[in-house]
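Left out: one protein chain. Kept in place: all the others.
Just so it is clear, A and B label the chains in written order, and each chain counts residues from 1 on its own.
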Amino acid sequence: MLFYGGDYNPEQWPEEVWDEDVTLMRQAGVNIATVGVFAWSDLEPEQGRYEFGWLDRVLDRLHTGGIRVALATPTASPPPWFTLAHPEALPVNADGVRLTHGSRDTYCVSSPAYRAAARDIASRMAERYAHHPALAMWHVHNEYGTDCRCDVTAAAFRTWLQKRHGDLDVLNEAWTTSFWSQRYSDWAQITPPRATQYLPNPAQALDFRRFLSDELLGGYIEQRDLLRAANPGVPVTTNFVQGGWVSVDHARWAAEVDLVAVDHYPDDAGPGAEEETAFAGDLARGWGGGSWLLMETAPNLIYTRGRMHAKEPGRLTRHSLNYVARGSRGAMYFQWRQPRGGAELFHSALVPHAGPDTPVFREAVGLGRTLRDLAPRVADAPPPTAEIALTWDAPSWWALQAPAFPAEDIDYLGAVRQAHRALYRAKLATDFVFPDVPADLGSYKMIVVPQLYLVSDATASAFRDYVAAGGHLVVSYLSGIAAPDTRIRLGGYPGAFREILGVRVVEWHPQAPGAPITLDDGATANRWIERVETAGAETVSRYGDGPMAGSPAITRNRFGAGSAWYVSTGLTDDSLEALLRRVAESAGVAPVLPGLPPQVEAVRRGDLVFLFNHGAAPAVVGELAIPGGGFRVTAAG
Amino acid sequence: MLFYGGDYNPEQWPEEVWDEDVTLMRQAGVNIATVGVFAWSDLEPEQGRYEFGWLDRVLDRLHTGGIRVALATPTASPPPWFTLAHPEALPVNADGVRLTHGSRDTYCVSSPAYRAAARDIASRMAERYAHHPALAMWHVHNEYGTDCRCDVTAAAFRTWLQKRHGDLDVLNEAWTTSFWSQRYSDWAQITPPRATQYLPNPAQALDFRRFLSDELLGGYIEQRDLLRAANPGVPVTTNFVQGGWVSVDHARWAAEVDLVAVDHYPDDAGPGAEEETAFAGDLARGWGGGSWLLMETAPNLIYTRGRMHAKEPGRLTRHSLNYVARGSRGAMYFQWRQPRGGAELFHSALVPHAGPDTPVFREAVGLGRTLRDLAPRVADAPPPTAEIALTWDAPSWWALQAPAFPAEDIDYLGAVRQAHRALYRAKLATDFVFPDVPADLGSYKMIVVPQLYLVSDATASAFRDYVAAGGHLVVSYLSGIAAPDTRIRLGGYPGAFREILGVRVVEWHPQAPGAPITLDDGATANRWIERVETAGAETVSRYGDGPMAGSPAITRNRFGAGSAWYVSTGLTDDSLEALLRRVAESAGVAPVLPGLPPQVEAVRRGDLVFLFNHGAAPAVVGELAIPGGGFRVTAAG
Partner (left out) sequence: MLFYGGDYNPEQWPEEVWDEDVTLMRQAGVNIATVGVFAWSDLEPEQGRYEFGWLDRVLDRLHTGGIRVALATPTASPPPWFTLAHPEALPVNADGVRLTHGSRDTYCVSSPAYRAAARDIASRMAERYAHHPALAMWHVHNEYGTDCRCDVTAAAFRTWLQKRHGDLDVLNEAWTTSFWSQRYSDWAQITPPRATQYLPNPAQALDFRRFLSDELLGGYIEQRDLLRAANPGVPVTTNFVQGGWVSVDHARWAAEVDLVAVDHYPDDAGPGAEEETAFAGDLARGWGGGSWLLMETAPNLIYTRGRMHAKEPGRLTRHSLNYVARGSRGAMYFQWRQPRGGAELFHSALVPHAGPDTPVFREAVGLGRTLRDLAPRVADAPPPTAEIALTWDAPSWWALQAPAFPAEDIDYLGAVRQAHRALYRAKLATDFVFPDVPADLGSYKMIVVPQLYLVSDATASAFRDYVAAGGHLVVSYLSGIAAPDTRIRLGGYPGAFREILGVRVVEWHPQAPGAPITLDDGATANRWIERVETAGAETVSRYGDGPMAGSPAITRNRFGAGSAWYVSTGLTDDSLEALLRRVAESAGVAPVLPGLPPQVEAVRRGDLVFLFNHGAAPAVVGELAIPGGGFRVTAAG
């Protein structure tokens, strides 16, 4: 079975609409509904007064209709009564402003009162529904990610720091507190980053983000354990959100969920949406170790800069199948029915304001049919595999967001996306690996490392072994610069990788956007150049103009049985694609299918090949004709 | 008589300047001065110590000079002593920051202490001056518009909500509080919108803006009643400010003033200033039911993006007469004399820093003569009338300012201005009507409805009756979408108007600016397109390109004896003007005068026609030659 469905909020509608909902779900082939997200104020309208009757009726009705339920604990938004009873449990921002209800997610995860209230409502749901026949999985909370700088949080942060650093001297050293008179003589002096005069301490900022991720994880685990105890047979998860600002380290969280569930909302309305979908699917598969579930995406719109973009006909289906091809166990949406009010009243839905007699609902019906037909061949197929891996590291991302770094347009997410895009356009299947998570690097012929700023000794050593054993490594500028505590690795960049790369960088020259540099092999770069000294590596290409003209730009070092490439500059998309094609060729990696037309994407999952035609014109692949904007699923040949 | 004068602040000047003021006022023909605005700290320098002597002397001196007085209560800015005595009466913003004195308008209108102090100073002025022979009118406060989110305001908001919604369940339903766990179980849980984690509830935000408007109105009424009681013969008003951010609903306030007084500051330095003037005059006349008074405009500058623009010679006169032509009972300015200090020390004045020997003062003298000459023919002339009406609705404006709407460049004010501009350029006289205010729609041959987002059942029904009876209605996209409580009207947009328009819209496609769409009749649109299904209407034109190519763009529906047009896209200025000309022609509406040159504007007031030549070159209209930048007033023919 492939899951098909989405967020369902019957509490926003009169009961008579519920019958139509089940009828339409069945018509669309929906087989799962996420229920309960944000429903706390309807489940417990006053402290200690519970209203589970409506939820009973919803679950029963869905069950009768053959629709299973991902039952959410509603803890992402405490009700207004909670605010009044526990003002100290509301989050405080860096300026000391205590937020209040009126939106969602207003709680301090370190607050004992919040944690107790969350355990209480989760326990009562566990008690009542853990054995409900409709229950397919537990969905804890929603998109963990709040931030708080209050005094309770400060105390929790200190406890976390004591565990991490052990000794105050160690922390002082790791945070370089001698800079700007920040040396702590007592743990009690340490706070979260708060409004201060000028630049914050980047090590403190990074540790606080790590702490927040762990603290939120603690909140999740508490609920998971309690739900698991109520019925060990039901899987428990929470939805990971992908995007530009992410406050948890999903690679660490993945170990704690029974199934990696991902929310993904592309933010490019053009072909970039397909590339983001591929990126999101590959990254989610990495977290999930192969298997995962698309828990939310928007049926009929893409949020892009300042406006909503309605999807062209066919796009809903094509995007959805792409996630499935990349290993998702189904396709779920936010949301089933478009709300009449509330802050997201124009967020799209399978049943829009105009009702079921609409293009989007008709496409949803078709998609339901397609998923049902594909399920037998896909559901238990092994996930896609790849011979190339990209690295992803949330702490490096966070570290590179510090202010006053050498260029304000340093963009870790952008760099990883660009590397993925280059491989995607080269039709090369790609996995993700995570430096902090043990992985069999040796199973990859080629590993691409964009801006891996923080590198532990263990990671450095793993990459050394990988190359020595014959692997092909491609490392970009801004990699290996610092230890995990943010302290610079001295002696020349890229510190941790200097030996395997056989280079030493002595100076950075961040370029302004729009000032392209040409390399002597015709490649072009449009940001960042460096003064590279080779120390064993051969020069692949040199800067052709600009302040480093004549100096090495890209190098390759034979190291043991493998080779390590260094890319000291920000290549354009085309040049990066050409370089990665070249490395892949030398590493013996072939595209998913040979000879694909440019607008056609192929994804292999098990013994199936999914072919997507992202262009408007029909395309032909081998014997298969694929209509413009359409897809085909065929047996791998 | 036509009023001519402006804000006069003798308290900023030594007494010897006052004599020169009266002399110069007489020289300029000034016949009214607004006195007392912001003078609280000079009238009551310490709590309970009053200094009325200077004001006595000012009023007497003006009276002796034959100049009447619009006497203002100074309550818009409590003095510094008030701040110290009543910190709890200072406004608090959404972040919880309590503002303090140091500017103007720092008070919480819900504060009992503020209200008591305001009543006190107003009473004392009433007692002292209600029968002063110079007194022409009372001018309460100044430009009501402050905002506060404090706890006192919160309590007042709850009282207002109880009156509006009656029952908490009704409010929960109207606000869709089941979305994001906001369901209230006690009135005490409700606050104004304050700093919160993410998007606010749009219904709460809109009700808070309605509340603020009513709360400020309460403050006004309290003073009005007290002034009226002191001398029922003196009219009472307050100055309404037009502009991009307005916090009161003037259409509702108009019923409570004896004379609608308007402050207007155009923000375009080019020909847009003339179009804004026409818009402001027509809108003010709508509020005033025909009669109104220009209470403030800047003599010699237009604030535009980031700089002050000095007016070209002749512009002061032309703009001033335009307001008069559109029904104003005179022309008043902020301000008489340019101040030596204070926050607005470069705001222009009839007597600038350089003194009376200046172009602006010389033009002011000429304008005084013109107004005196015109007065006998104009003062009692009936106001302009029109066969076309435009709708204006402050709540729709506020509702469309919510974040996370389909496009961040939704711009209600811009849309209404554009429709007015199109009619203006087509030389078609225009009135305004207000959906919440009963009006005889049947007196108009044509009504234009831009982005009337919130529509009550009563309004929908009034428009239905209007069209059925033979009216011509033009409705734009984003109209009729929601009920007054912000809840969406389901089943297809534009909900409230679907029946009379004979269309059903199933999907919106907000376009990025700068991506023009061509219609199949050659018109162009540059924002917003829709998927329109006709349901009875005929298609006037179709999208020629873009994602909706081939679908209806503009439709017309015969409904009863009238017709209803739907414009599903944001036409360019030229295309909208062409469309409205076409509808006007079909509705039998003629321009003010036939055959006017493009740069000449004609406004008919009673049996007079005002002709404005906004171009630099001379123009000829019939027998009349009008110099470049000049005007003529002639008998209607």
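By our rule, contacts are C-beta pairs under 8 Å (C-beta built on N, C-alpha and C of every residue); 3 or more make two chains touch, one makes a residue touch a chain.
Everything quoted here is computed from the prediction, not taken from an experiment.
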item	value
Selected from A:P510, A:G536 or A:G560 as touching the chain missing from the view	A:P510
Contact with the hidden chain (one of A:D409, A:D457, A:E538 or A:D607)	A:D409
Selected residue (touches chain absent from view) among A:R194, A:R315, A:R542 or A:R604	A:R194
Omitted-chain contact residue, chosen from B:G355, B:P382 or B:P403	B:G355
Chain A residues that touch the omitted chain in the full complex	95-96, 174-186, 188-191, 193-204, 402, 404-409, 485-488, 490-493, 504-512, 531, 547
Missing-partner contacts on chain B, residue numbers	9, 11-12, 38-42, 45-46, 49, 74, 76-81, 83-84, 91, 93, 95, 97-106, 146, 300, 305-310, 312, 338-346, 352-355, 357-360
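Please note the rule applied: only the chains that are shown with their structure count from here on.
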item	value
Whole-Å separation of chain centres (CA-atom averages), chain A against chain B	48
